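All protein chains but one are shown in place.
What follows is subunit A.
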Amino acid sequence: MIDVTDPAFWPDFLEVLGKGTLETLWMTSVAMLITIVIGLPLGILLVGTEEGGFLGASTRRGRILNQVLGFIVNLGRSVPFIVLMIALIPFTRWLVGSFIGTGPAIVPLTVVAIPFFARVVEIAVKEVDAGLFETADSLGATRWQLVRRVVLPQALPSIVLGVATTATSIINFSAMVGVVGGGGLGNVALTYGLHRYSWAHIIAVIVILFVLVQLIQWGCNALARRLDRSRGRSRALPAHRPPDPAAV
């Protein structure tokens, strides 16, 4: 049983939580980073290779690519995380040499986050006005120029919001990897909360996770607002604007 009046309790409490928080942050950020690197192009490819998509998907190659990508993404999304985690053990062991610990936990976290994020990107890219694709064509732009200068800037605010959602999911799942010795706050809740009945630890874990998620959401919201110029920022507007009914 725990005893909060024990002088040894608090230093240990803080150390455990501090370590757990850092581990969670580490796992989440690395997994998020890899997810963006792989998921972003994947999402753009998913939309671009659709029937009539901006990457010229009327070709056979495009159609096949689209179907393969769609299949992988749906497969990744339909398997429950706990099952995926176990199923990935051989792969993780092959890739990083072990499946226990914070580092190896990043593997299943990334694998589960990529399809999720790819769908997020897909939705964001679909919101880009199709007229802009035609415009880029009329300017004789390459596909890469179109993606880099039109699709990305326009989809970025939504993608950033999607990063918040995805990071939150990764944090949730990272708690679950604690079950298989993945470390992080989930492991703290498991070893101290469940095995040693420490409510103090459970509550602290909940509070820390809540604050983390809140900070991520807040940060991403602010960034997305900065990136989105489509609604205009009243502060940036000149005080006198010529009346123009067409400017609505």
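In this text, a contact is a pair of C-beta atoms (placed from the backbone, for glycine too) under 8 Å apart; a residue touches a chain by one contact, two chains touch by 3 or more; residues count from 1.
Keep in mind that, in the parts below, contacts and distances are computed from a predicted model.
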Name per UniProt, for the chain absent here [options: "histidine kinase", "Multisubunit potassium/proton antiporter, PhaC subunit", "ATP-binding cassette domain-containing protein" or "Iron-sulfur cluster assembly scaffold protein"]: "ATP-binding cassette domain-containing protein"
Residue in contact with the excluded chain [from A:Ser29, A:Gln67, A:Ser98 or A:Thr135]: A:Thr135
Those residues of subunit A which, in the complete complex, touch the missing chain: 129, 131-132, 134-142, 145, 149-150, 153-154, 156-157, 227-233, 236-238, 241-242, 244-247
